[in-house]
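A single protein chain has been omitted from the complex, and every remaining protein chain is retained in its original position.
Up next is subunit A:
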Amino acid sequence: MSKQFQFKLVLLGESAVGKSSLVLRFVKDQFDDYRESTIGAAFLTQTVNLEDGTTVKFEIWDTAGQERYKSLAPMYYRNANCAVVVYDITQSASLEKARNWIRELQRQADPSIVIALCGNKSDLAVRRQVSQEEAQKYAQEEGLMWAETSAKTGDGVADIFTRIAKKLPTMAPPASRSGPGRAGTSAGRTGVDLNKQQRSITSGDQCNC
């Protein structure tokens, strides 16, 4: 039987670098030029099938705009197995912001977290402000994965998520088969499930009648 893993992935980066677009491309293979700020989704999921038969399911948390005024809750980082920190290659300031987010991750998140630094908007290379060498050097120093992507064309998007997926299972302790994250399903939960209990209390009422 093939092995299955589930991991919590958090997105970080300055507003308007394309965090949501990147996920939309990865999850639905879509792109929208005039995408409004993130709205309405608790988190998205996407599965990556690796060559060795392993299946990795990502539970992807978007910042929901809470990064705008540095107001992300500790809950966001909690139990994250991996993070994609996004900058915009046409905005050098966005790499500075990415560095801050990486420091924040190193402070708040689990030490074993896998971090990928992602230079988005590679389709706009003519307006490039961040060189590949600079970003790559920084990523190497910090031990991060690095890639350039274009959510618009899809370039490099699937690739970086696959690389993360490959790096994850081997590093995860055996116990986190379904990941320590709070999955959307009740699988992997150890505590009480309120939704489930809601059902049983209803049926309990019926018995009393």
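What we mean here is this: contacts are C-beta pairs under 8 Å (C-beta built on N, C-alpha and C of every residue); 3 or more make two chains touch, one makes a residue touch a chain; residues count from 1.
FYI, contacts and distances are computed from a predicted model.
Between the listed names "Ras-related protein Rab-20", "Rab GDP dissociation inhibitor", "NADH-ubiquinone oxidoreductase chain 4L" or "Origin recognition complex subunit 4", the UniProt record for the complex's undisplayed chain reads "Rab GDP dissociation inhibitor". Of the listed positions A:3, A:28 or A:68, the one in contact with the omitted chain in the full complex is A:68. Mapped onto subunit A, the footprint of the missing chain covers residues 37-43, 64-66, 68-71, 73-76, 78, 182, 184-187, 189-201, 204.
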